[in-house]
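Here the structure comes first, spelled out in structure tokens, and everything after it is commentary.
The complex is shown incomplete by one protein chain, all other protein chains being positioned as in the whole.
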Amino acid sequence: MAKLRSVIIGATGLAGQQFIAALSDHPFIEISGLAASPRSAGKSYREALRTQNGMLAWFVQEPLSEKVANMTVVSGDAVKAGDYDIAFSAVEADVAREIEPRLAKDIPVISAASAFRYEVDVPLIIPPVNADHAPLVHEQKKQRGTKGFIVPIPNCTTTGLAITLAPLQQHFGVKAVMMTSLQAMSGAGRSPGVIGLDILDNVIPYIHKEEGKVEVETKKILGALKGTSIAPHPVKVSCTCTRVAVLEGHTEAAYVALEKKASVQEVAQAMREWKGAEVSRNLPSAPPRWIEVLDDPFRPQPRLDRDTHGGMATTVGRIREDGVLDNGVKYVLVSHNTKMGAAKGAVLVAELLRAQGILG
Amino acid sequence: MAKLRSVIIGATGLAGQQFIAALSDHPFIEISGLAASPRSAGKSYREALRTQNGMLAWFVQEPLSEKVANMTVVSGDAVKAGDYDIAFSAVEADVAREIEPRLAKDIPVISAASAFRYEVDVPLIIPPVNADHAPLVHEQKKQRGTKGFIVPIPNCTTTGLAITLAPLQQHFGVKAVMMTSLQAMSGAGRSPGVIGLDILDNVIPYIHKEEGKVEVETKKILGALKGTSIAPHPVKVSCTCTRVAVLEGHTEAAYVALEKKASVQEVAQAMREWKGAEVSRNLPSAPPRWIEVLDDPFRPQPRLDRDTHGGMATTVGRIREDGVLDNGVKYVLVSHNTKMGAAKGAVLVAELLRAQGILG
Amino acid sequence: MAKLRSVIIGATGLAGQQFIAALSDHPFIEISGLAASPRSAGKSYREALRTQNGMLAWFVQEPLSEKVANMTVVSGDAVKAGDYDIAFSAVEADVAREIEPRLAKDIPVISAASAFRYEVDVPLIIPPVNADHAPLVHEQKKQRGTKGFIVPIPNCTTTGLAITLAPLQQHFGVKAVMMTSLQAMSGAGRSPGVIGLDILDNVIPYIHKEEGKVEVETKKILGALKGTSIAPHPVKVSCTCTRVAVLEGHTEAAYVALEKKASVQEVAQAMREWKGAEVSRNLPSAPPRWIEVLDDPFRPQPRLDRDTHGGMATTVGRIREDGVLDNGVKYVLVSHNTKMGAAKGAVLVAELLRAQGILG
Partner (left out) sequence: MAKLRSVIIGATGLAGQQFIAALSDHPFIEISGLAASPRSAGKSYREALRTQNGMLAWFVQEPLSEKVANMTVVSGDAVKAGDYDIAFSAVEADVAREIEPRLAKDIPVISAASAFRYEVDVPLIIPPVNADHAPLVHEQKKQRGTKGFIVPIPNCTTTGLAITLAPLQQHFGVKAVMMTSLQAMSGAGRSPGVIGLDILDNVIPYIHKEEGKVEVETKKILGALKGTSIAPHPVKVSCTCTRVAVLEGHTEAAYVALEKKASVQEVAQAMREWKGAEVSRNLPSAPPRWIEVLDDPFRPQPRLDRDTHGGMATTVGRIREDGVLDNGVKYVLVSHNTKMGAAKGAVLVAELLRAQGILG
């Protein structure tokens, strides 16, 4: 069977490079196009990455393959949707707002950008958590009169939190969640991202718009698809998002009020045994378990645990009772913000949509 | 007037060095004795700090004065209380448990150790917050039949939190507080403290016993001295304490349920205008304001704000409404863990006790 | 006596902010003008520093005074030289190439930029090392037909090296120097400077054009003013310049071939006793000693030693024999790249020129 031909929008940036890495050797998606800004257009991908100083600006750990290095970059404005079966979008929100709807006229667009996350006919999908929201794209196509559609993935800080809430919601119900994050620098990209002078020997206690995103997205993801829209879950969410001197992997200290009292053991068990939506379990990028619960009180740590199951698992530790919230429990989680929380998570969504027959 | 003659117990360690720095040029306390382990006894302080490799193990920023460098170190076991008017204790809890009661038979002991913090006849003092707990030492002396007494300072993570809660308690009442800390490495000392291999590009989500300390101490400090003991404040406290790659300055994300609804502006104003206990305001080590509220959304940051007013002020920013807790507000604070939170905070307690006529 | 009215070119950048800090409370220079790019022109300095996110982009440790915060910024293109007695330039080389000559028609320009460092009629001055090069500005004025002149300071990496070479040259003669630097991030500024993702848990072994600068500048600074130009010193220089995760303070491992054999003790003594050019000794910004030699084998360290004498002293340690070079000695130095190596070093040059009667 022919592979799906994909185009990566914003291919030269850090997020775009992560898509290239995520799609290397994919069983049914191939990289057929690389789009970037007009000044890269016409160059080979390798030359587009070359800086004035002679540096090759390839930033992900995985090596750049010769095949991709030699592909010719096209301008994002000039991408012909007809040449591809699917687009992966790794551009900033303002650029996404222009390019994604144009492509979605013809093909599905899986996006890491926030531009359309909050629109009423747009599902926001983490496959094990809310695969059942995916059919909303039929409504989206109908309303917008398009052949394709847009499915964004959540903000990287939402992802790990929502995954750990899912089994709690299923078993005990969740009424409220308070979360303080210690986020990795890679979440800010490289243009210019977090400056070394700002973060060394320091914490930055604010990430622009991040807290609002987590609060809104968590409610949408845990919500229910009812007819032609998603009813947000009534859970209350309150966050403080900070940046720390970590390369990859967001750490989050969560405090959750449950509907129904649960012991530490019951919470751990619910997380450990959670398998997520059935359709999500055997996707090519799915990890053997979505959540790994660690007993060592010093875990999870971002450097040690972010790459668990290829960065696709959320690790959880320090599950304890919380004495303030109703039926309160608290725990710490680590989630890989640029793997499950970004490119690999978006590829997982594409895999889900295909398993659901929505894609290709 | 003659200065108070002080002896520093545990003088060669990092905490002891901070006491030496805190007492340099003090208006009414002089350093008259330096005590350490038997293997340092008899050496000059400078030689006691010299390692096998020839390094001078002096770790605080302030220079080591010639006078102190040339003092002869005595063994902690051999300190004669009669030679001093006051002792400052910078030893670990297990050592404190032996030495402090012995010294307290004759002289006041101000301690950074946790050994006696939770005893019923021992006040735990932050001068602007609970100066009125100090008279409990009279009860302590009576019960223990001593001429001296022990007054510990709180854990460094408690201090900043309790200071910010004080004006909230005063104006609006506090019902509950949830706090996630991002703590500096200096809090762990140097024996061996936090290992570089563990903390670089990482977060350690657990600090042994720290969370329990903050929970118990906050209630005690905000409590009321009633007769011969302190009634803990009924505020509920729940924490997650983590370690980050920061040298000095603990950052804490706090969420507080108030008894009475207050706007962000009212909370900021209450903190800004808070002067603390009257007796504490003009102590030599007191800062011009105990709390500095910052408007810049990216502040406070530990590296930029820890040294505010010589490390004696708590800086607060990002005051926002919290939608989960009753009358909830949330904010971020930075407190200097080894200045206000340790040696300089202990010297401040000595200053308070003197202003209250309890000391010397 | 009226103070010299100075204008700072590039006042909003990190280097410009360092000039503002360096000129706070200066005995005979006042800040009379602040120039920046056209988009800052007309705003108060405080507003020019405010980012879209509400952050006040003031990055130096010293607080921003109300007086400076309220000054109105002018466009660099519109600075009227007649309003000032001296200009301090903190712009990039390409901008300097345009603005500095225009201002130098009328007033002296002391510059941190590299634009004119290598021109034959331009002295490159470190006051204690080569104050006697300053008269070259008379030739410069004559040749260029200007009332003012341009005096650049060296690259921050050259400064500490040249200072330590000066006493060696004086006592023993220097034939060759090999140097590997471990440079702080602040040397790269903030636009974007060194990205946190690049430097954490890493070393970057290349700094664009840096090695060539050090090689050429060292020879010029140690050279001799002969008639209307400077004869470079014949010392051979070879460098490797690297970037490390340090905020401030360049560390350099130097290996020097001397003309005449000298023992480690003689080298240490030559450095310790070196007083530099007589005219430089009592300048307001001069430290009590230009070089501090440390005996502790673990020093100098950038974090512990960069601020020695207000960042104006070069600290040296680990002086040893070198067995490869002729009469070889080796040592490690730390120099504050944004104090003696930048703004404060430029202010020191202005002080020198005034003491020499060349300025004002």
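In order of appearance the chains are A, B and C, and numbering begins at 1 in each one.
In this section, a residue touches a chain if its C-beta (ideal position, glycine included) is under 8 Å from a C-beta of that chain, and two chains touch if they have at least 3 such contacts.
Please read these numbers as outputs of a predicted model, since none were measured by experiment.
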Omitted-chain contact residue, chosen from C:Gln143, C:Gln170, C:Asn202 or C:Ser263: C:Asn202
Touching the absent chain when the full complex is considered, from B:Val120, B:Ile195 or B:Ala224: B:Ile195
Touching the absent chain when the full complex is considered, from C:Gln61, C:Ser191 or C:Ser238: C:Ser238
Option touching the unshown chain, where C:Gly33, C:Gly148, C:Pro300 or C:Gly345 are the choices: C:Pro300
For chain C, the residues touching the chain missing from this view: 176-178, 180, 182, 201-206, 215, 236-238, 240, 242, 244-247, 251, 253, 255, 257, 297-304, 317-318, 322-325, 328, 330, 332
Residues of chain A (touch criterion as defined above) contacting the omitted chain: 53-56, 200-201, 296-298
Positions on chain B contacted by the hidden chain, ascending: 53, 59, 185-186, 190, 192-201, 208, 245-247
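Throughout what follows, only the chains that are shown with their structure count from here on.
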Most heavily contacting chain pair (counted by C-beta pairs in contact): A-B
Overlap residues in chain C, where contacts from two or more other chains coincide: 53, 200-201
